[in-house]
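Apart from one protein chain that is not included, each protein chain of the complex appears where it belongs.
Each chain gets a letter, A, B and C, in the order it is written, and its residues are counted from 1.
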C-alpha cells in the first residue's frame, strides 16, 4: 500500500516545566502524526532520572496509560518517525537516550547530516560505538567525546561539526535545548502553555494543548531552557534562511505557521500561481486529497473554474491490506481513492497534486478519472519538477527513478495518460511563498546550499547507515 | 471520544458466484467501513457448508489472510456494524448464521424493526430462544417456525410479518437473496463483476471491485440469486418509496449513487438550497469536515462566497485516546478538528454542518472558531431540525436531548455561541433532492410512515433488546 | 505441536450467592484449565440481567480486569473448553446464553449426547434454529419448546429426553442448577465458600478459593440453588454409576477427589496394580510427565525399583512453535520432553504412560530414551487398551487409528520400538479403583452403557454437528 510520494523523516516535540510533561508530549506527537507514522517515542526526566518508552506504530498504539504514567518528571521530549532507511526496526526509535560523563542526555532529531559518514568514522576511530543507524547518535557522541562537563560548552563546538539539516530537541536531567541548523532547513517553533515551555516541529501541535505560538527559532539559533528561564544564542558564524520548501508544499499541516507564514496561505498561493502560469480551459478543478486540497482551491479561485471534490479518500487504510488474488485494476490506489463520477463525467478536469515523483500513482489516478468519464485530464503539480535527491532528511528515490529527471512534461503526460502535465515554475514557487531564493530548492535545482555528502555513492551512504 | 452525531447501524455486502467470494466481500466491507466501525463479519458457503468469521473492530483488523482463507465458497455475505444498543459485544456481530429444518442460513441486516418486541414475544411463546439482541435473529426464527421446506415459501410470509426498516442479504447454502422493505427506507443496490452478482448498501463498494452498478432494488423487492440466475419479485401488497433522507445528507459516501441519484449532487443541492433560503453576508464558507464538505461547496457556489478549509480534521483518532489530567478546553473536539487561523481571523464565517443533534459538538466547534479569530459565526445545518427519534435503524438520542426539539434556532444560536443558526427547511430538503414527500422525514416531522413501536417506551425497547 | 492423546471436552464452574461471583468463577476456571485450553467463558447474572464474556485461549488471556468487572451479579457460571470438533471458532464458546419465553438462561456443559442428531432434527422440525454446533444448545431448546413457565417443570422432562453424558450448570436470572446425567459419566461436585454455593467439575477448583468440598452430585441428581437454599431431586427412574474411568487415569488433577475417591490414590493404585500384573526386571521406573507421575510412583513403590525423573518436560510450549526447516528427529516431542541421560544410560527402563492412543508419541519417546542410552525399554500403559471410540465427550480418534484396536501388544512393542509393551487389564483397573463394573469402560470394551448414536457414521455425526 506504499505510495509514490516523498516523505519527511519526522516530527519532534518537547515540554519543559509541566507536571504532566510526558502527557503533553503525547498530545503534541499526536498532532504531528502526519510527519511520521512508523514509530514514536518519549523520554522524560524528573531532574534526576530519565524514563523512556518507544515502539513501532502510531502514537495512539505505542502509548497507553500505564506506560505514560511511568514517564515521570517535568521535562519530556518526543519523536514520531517515518523511516528513510528501510530499517523499520525498534532499535532505531527516537528520542535516543544515553549516559555520558556529564550525566544523561536524550535527543530527538528531524533532518539529515551530510557529513554523517565522516563524523561516524572519526568518532569510531576515537573509540565510539554506534548502537543505531541514526544520525541522532552522532551529536551525543560529539558531546561525550568533549572533555567539558558543562553541557553548553560541549554542545556548541559539537554543533559546529555537523553539516546538513537538523532541528533537534536535546534534554539533560534538567535542561531542554532547541536547536535549528544554520540554514534553517527544517522548522522548529517555540511555544508556551500555562507557564511551561514548548518546542515543536509545527505550531499545529500547540493548538491541541491550547498553547501559544511564540515564534520560529531562527536558523542557527540555540535555545536553552532551564529553571532560570530561556536563554537564546546563535553560535554559528554565518546563518542563512534555507527552509525546505516542501514544508509549504506538502509536509506541514495547513493549520501550521512555518517561519511566520501560514502554510494554508502559501499553499493557496501555489495554486493561484499555477493558474496564472498555466491557465486551462477546464470545467472543474479537483485535488488529489487531502494534501493538495488547498492548492487546488487556489487554482479554482484564481481561474474561476469551480472547485469540486472529484476523488474520495478512504481514511481506514491500514498497513496490512489483503489484496484479492484476481487482479483488480490499480488496486492499491483504489483502496485509497475513489472517483466521483458525477463530478467527472464528460468534464475537462484539472487535477492538482502536490508533486509527481515516479509518476506511478499519478498514472493510476489519471486512469481512474478517465474510467469515471473525464473527457480531458490536465495534471498540475504545485511543486516544480523533482529532479534531484534530497540529502536533508526527505526520502526521495534515486534520480534514475524520478520521472522529471528523465522526461519532459509532454513525455510525462503521455506516460501518465494525461492530456497535459504542468509543473509550477521555480520562480512561481518563490513568488507564491514570497521568498527570494532564501530557501532550499535542492531537489528541483540540484543546488545543495547546505552541502552534500562527499564522494557520495548510494553504497557509502548505506554503509554509513548500517 | 464519542461525538454528538447520529449514526447509521450498518452496511451489508454480498457476492454470489465467485471463487473469491469472501475476499470480494472483504473489499466491499472495506468500502462500506464509514457505515459502521464497531464490528465486522463474513459468512460464506461452498454450497454445502457455511464458514463464518467476525470480530470487534475495523474490517482491516478483524480479517487477516488465514481467516479469510478459511471462508471458502462461491457465496459470501458480510456486514459492518455501528451498534445502537451500547452492547458492544461480540455476540451481537452479524451476519448471524444458523441451522434450521431447511438447512443453513446467514443474514446481514441494515435497519430496525418497529414490531421487534411483539415478534420476539410471539416467537418465544412458540419455543424460540434468542441468543443475540439483534432484530436480525427474528427473520431467521420466522422462517424456521414456518413448516415449509422451500426457502422462498417460508421467506415471503415471514417478511410480511416484519414492520419497519430493513435492507437485508440472506443466504442459504446455495442462494443469495436481497431484500428491501416495502417502504424502501434503507438502500440496497445490485451490481455485477466478472459474471458474479453483487449486493451492497452502497454503490461505492462496487467501484473498489471494478464492478458495475446495475440498479437499486425497488422498495419491497426480493431478489433471489442462484445457479439459475436472478429472480425478482415484489411480494408486498403495497410498497412506497420512503428512503431515509440521511442517506443523502450524511450516511452514504458522496461517490455513491442512491436510488439513481448521485449523493454528491444531492448533497451539493442541499448547500445551494441553504444559500437560497438563508443568504448571509459572510466572508467565507467552511464545512465541518468531511461529511459536510460537499454541502458547504454548494452553499459557496450558490452564494459566490469563497469556500475555504477552515477546520483540519485528524484521521489518526483511535478509540483509546488518553486525555491529560489537566483540563484542556474542548479537548475531545480538538483531537479531531483544528481551526485554520489564516482562514478565520477577522472573518464572518458561514459554517455548514450536516446536522445539529444535541448541540454539544456544535458549541465546541463554534468556540474553537471564535478563538481562532472568527468575527461572526453563522451555523447552518444542511438537514432540517431533528426533533424526533428514529425507529428505523438510526441511533438518535431521546427527544429530551435533541436540541431542536426543545429550542428555537435563535435560542440554539445562543446555546452554541453562534451569531445565528439556520436549518434547511423540509421543503428545501425535498426540493434539493427532487423528492415530493416520497421519503422518510420522521425525525424532522414525527410522521412515522413505516409505523412505530406500540406502547413505546425506552424501557420496553431496552427490555426487548436485552 | 498437537499430541497423540485423548482429550476431555471441558470443565465447568458455578457460583451462587457471592458479590464477586464472576471473579470466583474466573479463579475456579483457572484451576480447571487442564480440562480445556482452547476457549473460556463466563456468564453472570444480577437477578435481572445477564452479562457474558468469552473468547479463544487460556483463562488468563481471555479475561482481564475490565471485562471481569462488567460481569456483575451474584450468580456466575463458567466453562473452559477443549474442542472435539476441530471447529475452533469463537461461536462455539460456552456457556451458551439465550432468552426464551421464561426469561434468560445460560448453560455450561461437559459431556456429549448420543441422541444429539435426533434431538436437533426434532427441535428443528418444531421451528428451532441452531446457532452453534454444541450439544449444549439442545437443552435450552428443549426447555424453550416446553410451554411451562416454571423452569423446573420445563427442565425435568427435557433432561429425560437427553441420552449420553452430561454434567451441566444451568442458570436463570436467579437460580443456579447443577445436573449430572443418570449414568454419572462426568463428575460434578458441590462446594461452599463463605456462605456461597459452588459447583465444579473437580474439587481442586474449590481449594484455590479456600472452599469446602461438600460432596459429589449423585448420578441423575439435579440440584437447584436459589435464595431459599438448595433443593435436590433425582427425577430419573433409574440411575447408575458409570463414571468415566479416565477421570482417574488421566483427566482429573491428582489433588481432586472424584466420587469420594482421591484421584491421587487411585492413580497410584493403577501403578501398583501394573507392577503386580507385569513385574519387570528393570533398573529404573520413569513416567511420561506430568500426567503419569503418580502411576509410575505406584509401580516403583510396589516393585521396589527406584523411581526417577527420566524425562524433563518443558512448560513453555506455546501453540505457535516455529520448526526449523532442516529436519530434527522427533522434533515436536523434543520441544516438550528431554531425556535425562544420567538416569537412562545403560539402564533397563520401565516407562509408565497413562495411555497409548495412535502410538506415534510413544514411538518418539521410546526412540528418544534409547538415544539417551537406555538398554531396555518396557512401555506400560496405566489404562487398558483403547479400542473403541468414546461417544461421551472424549476426543478419541477413529478406531482405524487406534493402535490397540489393530495390533497386539507384542506388535505394538515392535511398532513403537520398545522391548515390551503392557497394558493394565480391565480387571486390574476395576480392582485398583475399587469399582465393580459400575463405571464406563466403553473405550476399552465397546460396551456403551449410556447408549450410542443410532446408525452412527462419522458422516452423520459431522453433519449433525455442522
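The rule is short, and it goes like this: a residue touches a chain if its C-beta (ideal position, glycine included) is under 8 Å from a C-beta of that chain, and two chains touch if they have at least 3 such contacts.
Keep in mind it's a predicted model, so treat the numbers as computed, not measured.
Asks: Of the chains you can see, which ones touch the chain that is left out?
Replies: For the complete complex, the undisplayed chain touches A, C.
Asks: Determine which one of A:108, A:144 or A:223 touches the chain that has been left out.
Replies: Answer from the full complex: A:144 touches the omitted chain.
Asks: Sort through C:64, C:150 or C:411 and give me the one touching the missing partner chain.
Replies: Residue touching the absent chain, from the options given: C:64.
Asks: Out of C:139, C:185 or C:209, which is the one that touches the chain we can't see?
Replies: Final answer for the missing-chain contact: C:209.
Asks: Touching the absent chain in the whole complex: find that residue among C:293, C:355 or C:396.
Replies: Selected residue, touching the omitted chain: C:293.
Asks: Just the residue numbers, please: which parts of chain C touch the chain that's not shown?
Replies: 20, 23-24, 26-27, 30-31, 33-34, 37, 58-61, 63-65, 68, 194, 204, 207-210, 253-255, 257, 262, 264-265, 293-294, 297, 301, 306-309, 312, 314-318, 320-322, 324-326, 328-329, 334-335, 338-343
Asks: Just the residue numbers, please: which parts of chain A touch the chain that's not shown?
Replies: Considering the whole complex, chain A reaches the absent chain at 49, 52-55, 89-91, 96-101, 104-105, 120-121, 124-131, 140-141, 144-146, 466.
Operating definition for what follows: only the chains that are shown with their structure count from here on.
Asks: If every step must land on a chain the current one touches, say how few steps get you from chain A to chain C.
Replies: Steps on the shortest route: 2.
Asks: Specify the angle of rotation obtained when superposing chain B on chain C by their C-alpha atoms, rounded to a multiple of 5 degrees.
Replies: That pair's rotation angle lands at 180 degrees.
Asks: How would you label the chain A and chain B contact, same or different, if same means the shared numbers make up over half of all numbers there?
Replies: Shared-number fraction above one half, so same.
Asks: I'd like to verify one number: the distance from the centre of chain A to the centre of chain C, where each centre is the average of its C-alpha atoms, in whole angstrom.
Replies: Those two chain centres are 59 Å apart.
Asks: Based only on mean CA positions, could you tell me how far chain B sits from chain C in angstrom?
Replies: Computed from C-alpha means, the inter-chain centre distance equals 47 Å.
Asks: What's the distance between the Cα centroids of chain A and chain B, rounded to whole Å?
Replies: 37
Asks: Provide the list of chain A residues touching at least two other chains, using ranges where the numbers run on.
Replies: Not one residue in chain A touches at least two other chains.
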